[in-house]
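Take this structure first; my questions come after.
With one protein chain held back, the other chains of the complex are shown just where they sit.
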Amino acid sequence: MYNKIKLLAQQYHQETIQTRRDFHKYAERGWLEMRTASLVARRLDSLGYQVSVGKEVMREEFRMGLPSKRLLTLNYNRALLQGADPYYIEKVKNGFTGVVGVMHNGIGPVVAIRFDIDALSITEDDSADHNPGKNGFISCNPGAMHACGHDGHTAMGLTVAKILAQIKEQLHGTIKLIFQPAEEGVRGAKSIALSGILDDVDYIFAGHIWQQVEGEDYDIYLGMNETFATTKLDVTYHGVSSHAAGMPQFGKNALLSAASCILNLHSIPRNSDGCTRINVGTIRAGTGRNVVPETAKLEIEVRGATTELNNYMEVYARDVIRGAALMHDTIVEINEMGKAYSLDCDKKMMDLIRHICIDHLGDIKVAKEDLSPLDGSDDFSYMIATVQAHGGIGTYMKLTTDLVASPHNCTYDFNEDVLLTGTTVYSSIAYYLLNQD
Amino acid sequence: MYNKIKLLAQQYHQETIQTRRDFHKYAERGWLEMRTASLVARRLDSLGYQVSVGKEVMREEFRMGLPSKRLLTLNYNRALLQGADPYYIEKVKNGFTGVVGVMHNGIGPVVAIRFDIDALSITEDDSADHNPGKNGFISCNPGAMHACGHDGHTAMGLTVAKILAQIKEQLHGTIKLIFQPAEEGVRGAKSIALSGILDDVDYIFAGHIWQQVEGEDYDIYLGMNETFATTKLDVTYHGVSSHAAGMPQFGKNALLSAASCILNLHSIPRNSDGCTRINVGTIRAGTGRNVVPETAKLEIEVRGATTELNNYMEVYARDVIRGAALMHDTIVEINEMGKAYSLDCDKKMMDLIRHICIDHLGDIKVAKEDLSPLDGSDDFSYMIATVQAHGGIGTYMKLTTDLVASPHNCTYDFNEDVLLTGTTVYSSIAYYLLNQD
Amino acid sequence: MYNKIKLLAQQYHQETIQTRRDFHKYAERGWLEMRTASLVARRLDSLGYQVSVGKEVMREEFRMGLPSKRLLTLNYNRALLQGADPYYIEKVKNGFTGVVGVMHNGIGPVVAIRFDIDALSITEDDSADHNPGKNGFISCNPGAMHACGHDGHTAMGLTVAKILAQIKEQLHGTIKLIFQPAEEGVRGAKSIALSGILDDVDYIFAGHIWQQVEGEDYDIYLGMNETFATTKLDVTYHGVSSHAAGMPQFGKNALLSAASCILNLHSIPRNSDGCTRINVGTIRAGTGRNVVPETAKLEIEVRGATTELNNYMEVYARDVIRGAALMHDTIVEINEMGKAYSLDCDKKMMDLIRHICIDHLGDIKVAKEDLSPLDGSDDFSYMIATVQAHGGIGTYMKLTTDLVASPHNCTYDFNEDVLLTGTTVYSSIAYYLLNQD
Partner (left out) sequence: MYNKIKLLAQQYHQETIQTRRDFHKYAERGWLEMRTASLVARRLDSLGYQVSVGKEVMREEFRMGLPSKRLLTLNYNRALLQGADPYYIEKVKNGFTGVVGVMHNGIGPVVAIRFDIDALSITEDDSADHNPGKNGFISCNPGAMHACGHDGHTAMGLTVAKILAQIKEQLHGTIKLIFQPAEEGVRGAKSIALSGILDDVDYIFAGHIWQQVEGEDYDIYLGMNETFATTKLDVTYHGVSSHAAGMPQFGKNALLSAASCILNLHSIPRNSDGCTRINVGTIRAGTGRNVVPETAKLEIEVRGATTELNNYMEVYARDVIRGAALMHDTIVEINEMGKAYSLDCDKKMMDLIRHICIDHLGDIKVAKEDLSPLDGSDDFSYMIATVQAHGGIGTYMKLTTDLVASPHNCTYDFNEDVLLTGTTVYSSIAYYLLNQD
């Protein structure tokens, strides 16, 4: 059967590539993936999956970092023009772009796979030697680019769906294919993870296309460590503007609050329990040189090697943020724009996949060490934590290949061979888990 | 003769108003006043003045706070479309929008009057009850609005030119009508003041439309005090970006330099010799929440009640700015965007104007106190200082009237009666000075 | 009679000098003036004044900046050893060192004079050419020195008491001679001013020995301006110490609160209504290099050219101080250590003294301008304000002379001739006011 899976994956490889390129061309940023999500839903439906969309699989109040109404409307129109499915778009609009395809097949375990579908706020490089341009699938949406491989993830998800539908008879149990919006900024997973659809899951996994380490030629790393828990905060200080020469004392200087906040956030003490991070990534404040700044808006993130360490940072940061307001009598507004736990891969799950690869997928080269560093955050942590809380296990893999440029760079691209690795391995894992006696 | 001047001013009043409304409609920001300047030049020329424009009356290297090439080009095209004079626009383009009209009339003193011509970076209010909209002269240039009365100043300048041309025979000496660009941000005067054209001036004055003090009904204040010397600095910190979680240590955080700069600038000690001011009006920094900010750009101004006090502030501020760069190993770029001395009105000049008003212009109500506070800065100070340095005298008057809203507000408007006061008084002063035995 | 007063003042001049030198030798800092106060009380008593002391003339709760119990006890013992009056010391101990001598003489106005009696926390210079050392009256109390002339003020007060007692028959009304403790740090006046003893005062004045302006030879300036209202705050941040390497996160860093407080206090915006000042004069924090600082103690003062401006500063400062605590989760303790209003001298009082000097004290040279800058604070402002609130008037004079060094310097000394000026003028004013029909 593993050979059959391999054959199917190869047979569908060109289709996987075409799907990937289509999503790449119509790149859509977090919560705006209305074309992507509606097309995913239609395809799953046509493959015989039971499709749940939007509010059916998302807790409205746990969605984070939503774009403005205006942006949602503009992109609704754009998505329709770019070929979104007219039925499903009505279900995923207004920031409900999550899709789950379920296939029940009798009694057996429940296996979930997560695929993230959103692009980044980057305008794609249009120079002559950039592959997507050369091959006609460069993003046609300015300010939106798949520069982190989620187009590939989504495409793999659909091919896996197709393969599993083909070998349905051999599967005993339930498959849940989760297509998650807004992973960038760790905004989308929580609303799905807490919707209840993971509560019965026994095994969950996800993977990410990743740069090959120099001097190695592994195809897959079975787990990641150094995954930061993180909280993303938007902070706005509201003061009062005033003419800076004529009557400075009538102003309440939002920028003084912000400057004090920035310095003191970076001064949060290091923690001997493990790594922590703080960044104030952007600030916009003030309207004119001679006006006391009325408003200052900051984009902040804290991280911690564990969820506890992230809590330490977040609690301290909130004190700093509020103290800076008190200092200059400004009003502060704190919005949580994203949040992710630290991510714990289960040894048992990794052992199991290692076994599948070695015993059944001989040409897939598995890294010797279980864990390799993520050195960042992924809100898949919400999903794995939910599964673990209900007694299940999971992991988060790397699918390694050659990248043309670093992730989040406007010249990013990957070797599409990696898609074949992904569809083969994912399908094999699902088969293995659902074909046990 | 004073009666004749009064009659002419009244006779041309509607024309003054129309001119003002035309300039108001086609509001142009500092250095971009290509339509305004070219039309002013043509009109002066047609009135028989010897017209000097652009590089003929401006020291290129002393222009401050110029807009980008791109903006200059875009506005050149716009100005042409909006009726700029095709001959003169070639002379005033590329940031040379100063115009001087000279009338020589035999031996006698040299009298100069300054009119500022630029608008502000404000989009004009378009609500139903805003007078310029109701009367069809609302600014048609988004992001540019005459919200400080310079449209009126320019219109008065042209009417004064016309009146003086009419009474030319009675004038012995030289008139220099100076139309100055980029007064907002105190960027334009220095280049004219140091061009040499003021070196032979015996008397200089300027006026500004101003809000009537409540409970008073004066038409004119003869001089201003509490005029701040000021320096405008654009400061950019250049650091190195880096992933804030993956490798924070490889970044050089421009925002940490900026935050430290802001707090310490505001901490510059007060000075017992007089008032000082500091403001960081705007900051823009960073590109993304999870990226160490590579660049931070600040708009800063310092002020002092005297030129010495402003120097104290500027010297200290530059230390702070550079120290903040050293702290976080960033590179700092400091650009001087504007500068003005403190402004000293001559008692002798004010006495003289008081005498003219009281003896010859009975219905003009002159304030009892010579001086009234400017509580701000005007780079006319460069001009008066240059004249004083060569032995001349001068003053800077207020023409008071009812304002609909504060200056620099998008609903600003003024009672156009004030234009009549201005053209009458200005012309009378010139006549008086050039008709003495 | 003015001649008699002059003669008496001259006759007692050597005694005044001896008294001054005795107080100089046994210099006592604020609230510790137990020897000085008890001897003043005894002398007033022996001159026939009705003497009120300590709690009789002070509101306990309005005393500010008291020393520790330990210091009070140590100095009680010291004062006794140094010849304090054993009866009165019991009344002035424990921080009640105010003394008022009252002489009623029938119906007439009530005239009060304030003399401050405290020394500074300075160890006097013991070099060979320092006059007090040469002449055997150098302070024998280490860390306490009369470096601001209050020894002279006190001595003048006693001689004035003696002169007025001599001419008692010519005085119709009441004299109140107020000997105030703890003027340094503006700590002592409030408790006396609000005790009720000033409520019936019609005229109040005080004087201060001052440096002669170079090139002038005036003996007296009739009033002072540029007197700052001020508030003195001691601020202590209480955090939690921790090993800085082993577990920095368990500390609450009092020094981070303090550093943030300092920078932001200095950043309080300037005020266009007038001069303001801020100073963090001292900080002591931390116990060891490798320990997170548990405590940080700051001595702070704010000032304003008016009481309102000082309030603006104080209110803002308190916000900053509390905000800095919130930022780093420390606890802050704010103690008000001193406070003074801005000081308003009455034109009428100054005119009156000018008249006395010119008409009756021909050799006293009075400055032409009424006001001369104090450029500092004196809590005599509490007393003058209380008197003014009840309809009385007052002023605060300078008695000018040659100073050897600046006030508050360890080599300070003054030409004792000034004491004669003071006793003559003060007594004459009192006589004038109480001898009117």
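Order as written gives the chain letters A, B and C; numbering starts at 1 within each chain.
Criterion: a residue touches a chain if its C-beta (ideal position, glycine included) is under 8 Å from a C-beta of that chain, and two chains touch if they have at least 3 such contacts.
Treat the numbers as computed from the prediction; the structure is a model and nothing was measured.
Note on the undisplayed chain: of the listed residues A:P269, A:G338 or A:G394, the one touching it is A:P269. Within the complete assembly, B:P269 is the residue of B:P142, B:G196 or B:P269 that touches the hidden chain.
Within the full complex, the residue among B:P67, B:G108 or B:G323 touching the omitted chain is B:G323.
Only one of the listed residues, C:I262, C:L326 or C:M350, touches the absent chain: C:I262. Touch with the hidden chain on the side of subunit C covers residues 121, 185, 228, 230, 232, 243-246, 248, 253, 255-256, 258-260, 262-263, 266, 277-293, 296, 299-301, 303, 337, 375-377. The missing chain lies against subunit A, touching residues 263-264, 266-267, 269-270, 272, 275-278, 375.
Mapped onto subunit B, the footprint of the missing chain covers residues 245-249, 251, 253, 256, 260, 263-264, 267, 269-273, 292, 312, 316, 319-320, 322-329.
We take it that only the chains that are shown with their structure count from here on.
Two copies of one sequence, subunit A and subunit B, touch each other mainly through matching residues, since over half of the numbers at the interface are common to both. Separating the centre of subunit A from that of subunit B, both taken as means of CA atoms, is a distance of 52 Å. Our note on geometry: subunit A versus subunit C, Cα centroid distance of 69 Å, whole angstroms. Taken residue by residue, subunit B touches two or more other chains at 263, 266, 277-278, 375, whereas all remaining positions touch fewer.
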